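All protein chains but one are shown in place.
Moving on, here comes chain A:
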Amino acid sequence: MSQPVDHTMHTQHSPLRSALQGVREAIPLLGGYIPVSLSFGLVATQAGFTTWEAAIISALIYAGASQFLFVGMIAAGAPLWLVVAMTLLINVRHVVYGPNLAALLPRSRHWPWLMHGLTDQVFALALTRLPQLPEVKRFSWFVGASLLAWAVWIIGTAVGATGGEAVTARWPLLGEIMPFALPALFLTMVAPRFTDKRWAAAMLCTILAALGLNLAGWSNVAIPLAAACGALCFYTVTFQPRRSRP
């Protein structure tokens, strides 16, 4: 990635400052988290869950699409084993995220609980930003960024459960405009790869596949399937180096 690397010397490294940097850099994620968590709170209460139950589901499962599926299937009266199986199936894509960050983050005994914050969006942000940060700052940065996202997700759920209808009725465009922060953020993350033809072709293939799968109603499998298409494209499509004229 071609963003400037943070080369400032950190002889007096402050974990708090690094964590606050993570918090600041995770703010664009909230444009997507706030409307979706408000919607989840609203949907959960409409499905018969209390505000506390909705907030606890958000705190413990903390995976957007699967939470909607969870409350939706329960409201529809599906058997619990099927609800659990489908929820876990949707979240299988998370298994690829951790190994990608393993080399970028230091060892710590806190990872077993901190990795709870590894959502699609936090992964994308961390994979882009961590290589640009000095190693000493990375742990605190991840703590700051992931805790902010998690806290906002829970608070958003609680607000949505208690007053979601009033909020969306008062500011109807809020739920349409704020989520645009996510594609804008992800665009700035993938843009540096477009300087290389092979990467650009594979990325474009992935974006179009994900878009198409989502529009076709396959949103739950769109991310892993589109990423697999892109990886396949990367391995199969090669570009001949341009020949110089005699």
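As a working rule, a residue touches a chain if its C-beta (ideal position, glycine included) is under 8 Å from a C-beta of that chain, and two chains touch if they have at least 3 such contacts; residues count from 1.
In this text, contacts and distances are computed from a predicted model.
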{"item": "Undepicted complex member, UniProt protein name, chosen from \"phosphoenolpyruvate--glycerone phosphotransferase\", \"ATP-binding cassette, subfamily C\", \"Glycine betaine/proline transport system permease protein\" or \"Branched-chain amino acid ABC transporter\"", "value": "\"Branched-chain amino acid ABC transporter\""}
{"item": "Hidden-chain contact residue, picked from the options A:Leu20, A:Val152 or A:Ala227", "value": "A:Ala227"}
{"item": "Residue of A:Val136, A:Ala166 or A:Leu215 touching the missing chain in the full complex", "value": "A:Leu215"}
{"item": "Given A:Val136, A:Ala166 or A:Ala191, the one touching the chain that is not displayed", "value": "A:Ala191"}
{"item": "For chain A, residues in touch with the removed chain", "value": "2-4, 25, 27-28, 31-32, 35, 49, 53, 56-57, 60-63, 66, 70, 74, 80, 83-84, 87-88, 91-103, 105, 107, 111-112, 115-116, 118, 120-121, 123-124, 127-129, 173, 175-191, 193, 199, 202-203, 206-211, 213-215, 219, 222-224, 226-228, 230-231, 234-235"}
